[in-house]
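A protein chain is absent from this complex, but the other protein chains hold their places.
Chains: A and B, in written order; residue numbering restarts at 1 for each.
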Amino acid sequence: MTKFVRVIDTERCFGCRSCVAACAVENHFTPDAPWNVMMEYETGTYPNVARNFVTMNCQHCEEPPCKAACDAAGFKAISKNEFGVVLIDYEKCKGCKYCVATCPYGVPQFNDKVAQLYPGKEKTAYETVEKRHPTHAKRANVVEKCTFCWHKLEKAVQSGQIGLIGKVPEFTPTCDLVCPVGARIFGDIDDPNSTVSQYIARKRATQIKKEFGTKPQVYYVLKGGEY
Amino acid sequence: MKVSRRGFMKGMGAVASMTGIDSMMAKCAFAAEQAKAAAAMQPAGVMMVKSTCVQCVNFCGIEAKLDNGVIKAIYPDKMRAQYYNWGICPKGATGLFNTYNPYRLKKPLKRTNPNKGMNEDPKWVEISWEEAFQTLTDKLAKVKADNPDKLVWHHGHGKYLIGDQFPKAFVAAFGTRNLVHRTTTCEAARHVADENTWGGHGHLPDLEYTNLYLSFGSNPFEGEQWSRWLDHAIVDGKERGMKMIVIEPRFSQAAAMADEWIPMRPGKDVVFILALAKQLIDNKTIDTDFLMTYTNAPQLVGDDGRLLKGADGRPLVMDVSGATKAYDDPAAKAQLTGSYTVDDKVYHTAFQALVDDIKDMTPQYAEEVCGVPAARVISLAKEIATAARFGSTLVIDGQPVRYRPVASYTFRGLSAKEFGVQNNRANLILNMLIGSMDAAGGLLLGHAMGHLEFLEPSKCEYPPKRVDLAKSVYYPHATHECCQQVQYTVNDPKVYGLGYQPEVQIFYATNRPFSTSDAIKQQDGMKKTWNCVIDITMTETTQFADLVLPDRTYLESWHFSPTRSTPGTKHSAIRQPMVNVYNIPYEGMSILWELNKRLGLRDAYVDALNKKWGLKKVTFQKGRDYTSKEMVEVLWQDKTGKPFDYAMLNAFVGKKINVKDRYLHSIEKGCKGPGKQRIKLYADHLVDSYANVVETVKANDIKNIDLEQYRIAYLPLPSKEHAFPTPHREAKDYPLYLITHKRIYRNQSGYMAENAILNQALGADVAENHIAVNTATGKALGLKDGAMAVIETRVGKAKGKVKLTEGIRPDTIAVSYHYGQWSLGMPDYAKKGIWINQALELHPDRIAGMNSFNDTKCKLTKA
Partner (left out) sequence: MRKLLIVGISFMAAFAISAQAAEPKLAKPVNLEKVGKAIRDGKLYVGKHYAMPEKNRFHNIHDTGLGLPCNGCHNKAGYPDNYLFLRKAEFPLQVDDEDVGAVHRAKCLACHSKGGAGRTFYNITQK
């Protein structure tokens, strides 16, 4: 069995937003629909102050309510593959936003328009590349979200190198790759010897919003409460 | 107490770390094995190219992914992780938009509107490169024939794009002294403090072993030069059990990562540090061995402030026998404290001078001045003393090393000040008192006593020869140029005694309006000269340019890159081009080559290049042209001895620093034993520098030097006066302190202002900057969160949105750099936010010529 999870260690995170920036670049960010978001907040009263940095992208739940809602609505645009990656098929999505309504984490982003990065100027070569992975073929009136960089993981699967997922840059989700302090790791939780398995145990990582029973595949080492 | 490294690690309860150096090395080794296989799986058209990022001065290793010749992503080069950066920052990750930017300069431009100003449209006309070069060459040839010093070459970021060796060689060949870098924007005062204390500059905390890390005005999580090493070293250190205390007025991201935040009143750190020093001394918890062995603490000082020297010129100490002896006499048992009569004159030890100097630095006084509870001064001094483990040794790789795992580290927060040098000297003295210099876990210094001339009095040159007045009577120890001074001198050279009127200024990749204080005044000088700007985007400096030449970006050009070493590693690297998005035919290096050629200076340039680069085995040859790639090849081969193919494949070569080079190369070699200059706890030569200032002022009837201020600035020991910069003393009607700071999302010069991802994808809260105001203060001033407010200082105003926070002192407000661009060539979205530079008072450090940024006082009112 292989179940890919991400661990985000908010004790190590210092809020640089490199993962947010890198995700945007990797995944053809369209304005107002970020796939990875930083929530930075303060607690306490001067001079006893603290600040937390928590990023969130899709939790890739084992029981995704977004998929349940989409299936119930009859569009069946959301799927969960054998590696646990939850994906949206932009062709099937009708932009009803039921997934937006049901997700406890606020993950799915509705794209009301696909805007170019420099409005009023010529499109950059980065934007005019024709052959895009289906998850990067953005369109208006459709919902999009983090894909665990499936376009990268898929290559590992296709080339029979599943064992390298999370271990080499080519097969690691980009947000997990760029962290300057190693606050994010990605790997197989079904392997008890994997870095993620050991990290979750050693640093008492947990999932957030467990009360929804969605069984997210993203674990957090948390500082402070109210998730 | 001796501890072995193995015992140390066990004792710290270290668990096999999931992150940390050991696992990072394992990760790298694994990645190297797999890299070839993975690379072979890249689909057709996809190429990975390694290089070095130059969007700030960390010089991170990067690996870019190109798809059919278009950069699609930039990743950290994981092979560089064990030598420097584990990841990259958001600037690095989005660096392709520094390059794929439709607002970039693409063709040479000529001004047709003769009026220059912030709001004046230059009415640019595109010209050919030939016309551009001809125009520039004609201007330069005229200046050279008249007086080459009338050319001023500026760079800032440009130093990191092509190295300052190329411009230095150019100005050497051309004959002008006026090359000006922007170190006085950054941390020049800290370098000058180092130089005037231990004859070299640069230091880093030995975080692999540090147990108590004091961070004064240093923020590697938002700015800082070594931040992509400091960040993971700190985070790993914390997991190991290191305690970090951040001392600064604002609850920065560094404070958020620390175990404790001590909210320091701006500019008062020197009193706090001296109060800690007094506690350590009074409690007799100092490393007396260190002071006696490595510093001039026992040397005798007279009432005139000068050292007592023997006939042979060597400083004297008071032996326990009652006789004076040479400081390095192996038979001497010197007194550390006390006053003594020698030949009917009273002398005290330098250490005694310190004790007397700080006798008023009680915890209560520190509380009054710094706004930090007296009890914390007392308890922190005890904490430092306990953590310092006086007398301990750590055995590392079989080599015993002094073990003092407390590092007190400063950066720009203490440097960008009117008394930046003295602030930093205070911290160096604190480190001396606990013996942490060059100790395991302490503060590791650069090459001590590599430049003994730094410890000599300044000649206080007058009339000044340089337009930035460096090393003149105005800034006698300014060894790092004074970028903010240039425009003042250009505007009125006679006022400073400069014997010529500069006529041409070239600005290579630097945006002075965004890297100086009192920034509007910088414009007067720029209006007086004919200016050429070489850059990638229409910065504010171009508003004053007559000619603009487009440069290629760091992803489009070659360089033998600067790199950052860490306590345990060093590496050499290149930068290589991957694209040329707008088909720009020239870049910094080739522009300089072309200019030299047209001016008939090519061979002189080559000679100067070989000297400036210190080339030994492989040198530049005269009588031929070089492409930029060929030049980088020469540099790489001389410096590394490796084939250039290796450079293009790997972008760098690194090595580990052995324990002897890490701990025993600097003060151990340079400051200990017979004949060696001791570290100057007491900077006696500053007394002579001041005497030279007085003499020069009198001899030349100089009107614009306030001798009393120089006397205070040049005290041989940091003192309480250094906590009171001019605005604190004079701006009585301005109740709040105004400080500035960096953010990790952008750099200071404005190269990220147009970046689409940094502007749109990181979150609305960082798409512009705000005035950080303490919640209670905001309430008292009737300011709501998000309301517009006006900051008014004695030199200007700035308007912006309030952000209420508990994370700042109630008597202080803070505004970051990086926003509020006003160049007419930038889009509106780049102009969001506040340009704070216009409101900052400028009072340069009189020793270093450092631009002060954080001494201002202000009023804050609803807009």
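To be clear about the criterion, a contact is a pair of C-beta atoms (placed from the backbone, for glycine too) under 8 Å apart; a residue touches a chain by one contact, two chains touch by 3 or more.
Note that this is a predicted model, so its numbers are computed, not measured.
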- Message: If I consider the whole complex, including the chain that's not displayed, which of A:Phe29, A:Tyr98, A:Tyr126 or A:Phe148 touches that chain?
- Response: A:Tyr98
- Check each of A:Met39, A:Ala137 or A:Ala201 against the chain that is not shown and name the one that touches it. A:Met39
- Missing-chain contacts on chain A, rising order, are 37, 39, 41-43, 52, 54, 56-57, 63, 65, 68-69, 72-75, 94-98, 100-107, 109, 208-209, 211-215, 224-227
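By definition in this document, only the chains that are shown with their structure count from here on.
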- Task: Would you mind pulling out the distance in Å between where the CA atoms of chain A average out and where those of chain B do?
- Result: 37
- Where on chain B does chain A make contact in their complex? 15, 18-19, 24, 27, 30-31, 34-35, 37-39, 41-43, 63, 67-68, 70-76, 78, 85-90, 92-94, 96-97, 100-103, 221, 228, 231-232, 235, 239, 251, 253, 255-257, 261, 263, 581, 744-745, 756-758, 760-763, 765-766, 774-776, 805-810, 827
- Which residues of chain A touch chain B in their complex? 12, 14-18, 20-22, 24-26, 29, 31-32, 34, 37-38, 40, 42, 44-47, 49-51, 53, 117-118, 121-122, 124-126, 129, 155, 159, 161, 164, 167-171, 174, 177-183, 185, 195, 198-199, 202-203
